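To start, I am sharing the structure in question, which I have written as structure tokens.
All protein chains of the complex are present and in place, except for one that has been dropped.
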Amino acid sequence: MSTHQVMTEKPMVSTDSYQVVHSKSGVFYSEYERKTDLKHQTHYCPGCGHGVIHKLVAEALDDLQVKDHTILVSPVGCSVFAYYYFDVGNVQVAHGRAPAAATGLKRACPDKLVVAYQGDGDLAAIGTAEIVHAANRGEKITVFFVNNAIYGMTGGQMAPTTLVGQRSTTSPWGRRPVNEGFPLHMCEMLASLEAPVYIERVALCDNKNIMRARRAIRKALELQRGGAGFTFVEILSPCPTIWGKDPIEARRWVGEKMVPSFPLNVFRDRKVEIPNNNVPPHKTVAELVEGEGKAGAHVALPHRQHLFHDLGIKIAGFGGQGVLLLGQLLAEMGMREGLEVSWLPSYGPEMRSGSAHCHVCLSKERVGSPLVSRPNVLIAMNEFSLHKFASQVVPGGLIIYSLGHLPEDFSAPQAQVVCIPAAEIADKLGSAKVANVVVMGALLEETECLSPGTAMQVLETKVKNPNLLEMDRKALDAGRVYIDHTVAVGAVTQADGFAQ
Amino acid sequence: MRQLCKGNVAVIKGAMLAGCGAYYGYPITPASEIAEAAALYLPEYGGTFVQAESETASINMVYGASCAGVRVMTASSGPGLSLMQEGISYLAGAELPCVIVDVMRGGPGLGNIAPEQSDYFAMVKGGGHGNYRNLVVAPASVQEMADLTILAFELADKYRNPAIVLTDGFVGQMMEPLDLEFREIVAPEKPWAVKGTGETRKNMVSSIYLESDDLEEHQRRMEAKYIRAQQMETRSEEYCTSDAELVVVGFGIVSRILRSAVDEARKQGIKVGLFRPITLWPFPSQELAETALRAQRVLVVELSNGQMLEDVRLALDGKRPIEFYGRVGGNVPSIEELVAKIEEHVTAAV
Partner (left out) sequence: MSGQARGKVSIDIEECKGCGLCVESCPPKCLELAPELSHSGVHPARYTGHDCTACGICFYCCPEPGAITVYRLAAPPKAPVPQVQTRGEHAPAL
């Protein structure tokens, strides 16, 4: 156990008229309570760059007076325990994910400073996607990227930034570009993006460059405090233990070996004006939740006596024929007439091309299965669907086929079949697209399952364009009239539309 | 207000009622409408929507927002959930609440986009590394997509743990009437959150406990809350079970088809009833055992090769014979198919 006494308050003026000018930052905890032992010093090895970077970050946060407004995101790597030291809000995250977590934090706390502190394995290997996309979105965070060309915490494996020829435990013969690729240059990569406002690479290789690092770190944080966008500082940093060098050699090695491979530069320093075309919030949750329901709620429902207890409808055809929409309209109408309803589509690639179908249940009671395996009504909008589904129709059920006559080889002895050339009728009205509404007219006329009045009410809420609405109204009427007067049943035209 | 609503959209309507402040997600069939609804609605009232670069990023954005005390969610389907497992483990380890929706599709691998219930193990039993549990609710209707999303937010905050809404492509894609009226739902205080303020400066969110004793203590604390959840939070629904000789067990979309099958079978005089777990974790073992012990046998139906089946077996502990019927690959059994299975098992019992 250490007998060390930590000074909680440092004298600002010593007895012999000396004044403190450089001392431990108030952004550090005076004692590292979160450490299990040796609470008076860091867990870093002698000569480690992390300690220097921690001091530069702490000093800047102190000077910018943002200790109470900062959230530090610690990564996985040697700096996983950054929260031991920084007396700010602390969050520790999964390997490589700091920019994603920082995104969630910054969006939640837009006026706070969110600082992600990451190593090379964390940022440039496992977290490459997260850093690139956070930078590309221009997240208003600051990322300190500590590049020591090696995996320190796990004992010296190759990093994405390991130099060509540099030995590591997983590149024991030295990094060979033919096998391991070249070192990744993160500043240069990120500088190809539009959104970042500040990108600089600095090195802890000598006194002068340490002071440059100090300025870069301060600048990045200051920019964030001012509300600027994505700021990024890469710090080439020594790892004496894993490199197998003493701290002084290691520091020199940063300058002599790393800097030539990772040139020091300000890669980006500009004000980026990102157009803010966000629509400001203007609705309440109540409006959004109740939404369309509210629009239809005031429509007086017709008092209808539904003649069925349950009605299962299957509608099938080509994608683009309005198959799914027709089903939705029927479900909506059923709901407005006080029925329990469900609508279940075929979904996915099918809805983009090829065939499409959906299931509609109308019931006086809670709908069990929304899947209609034995439909009372099949609406077949093409020949393929007719062949595919006709046999599923229950005995005494109805098939509405949206073509003028049945195919030669078709038979469905158990069902009544109604043919209606819906596309032709719709085309004459001005658009083949309303064929599905023509079919709906036929269904309503044939079965009287739902009221045409409800159909128009629903169409009025769905179709905003008055010309289209008028066409829909005509289509609905045309479908009904066709059934009334000229329906083709099976292969034979019958006055009442029913097969014998 | 009654409105015809898609299951996936109802999730967001429920989330808005629950005060969801942020959604981070990545599109995938058959869950994409959840992201689309979030993109459409959340910014309208000041919420956040970000389309992330991956599900891995999504779940970590959720992690960040949850750290700040925001009610936050994401949604995906199987392949996306596989990518999220890392983040879910971290969320559980750091005791961060959030809601994750899994609109299950066919697997493994790319599988297909048709409904399956094959993520049961991954979601209910864990999936990520370490000792943790997810709170899992399983909606079977559009109404429940909203209601159980609200419940998931409440459970997540209550237990400081991820809550999963485990559903499937059919429930996500179907439309049904939705009754939702605005009501004030107040999220609990989160004094542990890290908000970048003086009051929260000493707070720290992490799942790392380097010392064995510390990690053990942390896990014991988590276990204690899981036991509490098991005692308090099980939910289930029964249908026609009071005189049932055969109890059929299914969740989500399967329970809907089973309900219709029970109606059909009863018309033929078969005494069959339905037990539907609403929470999959904690699993309503005691409720199921009480119901099943009144009957002679049990039939479990799933869109999987028998995953929930294991929990049913544990609940009944060998006291009743259990049969299983599963469809996979995106095939969903018809009512007739299930009636035939019910008949088969009743006949076998005679």
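Think of it as A and B in the order they're written, each chain with its own count starting at 1.
The definition used in the following text is that contacts are C-beta pairs under 8 Å (C-beta built on N, C-alpha and C of every residue); 3 or more make two chains touch, one makes a residue touch a chain.
No experiment lies behind these values; they were computed from the predicted model shown.
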Contact list for the unshown chain, restricted to visible chains: A
Listed residues A:Q19, A:N278 or A:N465, member touching the removed chain: A:Q19
Selected from A:K55, A:R175 or A:R225 as touching the chain missing from the view: A:K55
Contact partner of the left-out chain, one of A:Q41, A:T284, A:T461 or A:T486: A:Q41
Residues belonging to chain A that touch the chain removed from view: 2-4, 6-7, 10, 12-14, 17-25, 28, 40-42, 44-52, 54-56, 58-60, 62-63, 85, 207-208, 210-211, 214, 218, 240, 246-248, 251
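We take it that only the chains that are shown with their structure count from here on.
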Approximate Å spacing (C-alpha centroids) for the pair chain A, chain B: 20
Complex contacts: residues of chain B adjacent to chain A: 1-5, 13, 16-17, 19, 21-22, 24, 29-30, 41, 43-46, 48, 50, 52-54, 56-58, 60-70, 72, 86-87, 90, 94, 113-114, 169-170, 173-178, 180-182, 194-198, 200-208, 210-211, 214, 253, 256-257, 259-261, 263, 332, 334-336
Interfacial residue positions of chain A with respect to chain B in the complex: 34, 36, 67-71, 73-74, 80, 83, 87-94, 97, 100-109, 112-114, 129-130, 132-133, 137, 278-279, 281-286, 288-294, 296-297, 328, 331-332, 335, 340-345, 347-349, 367-371, 373-374
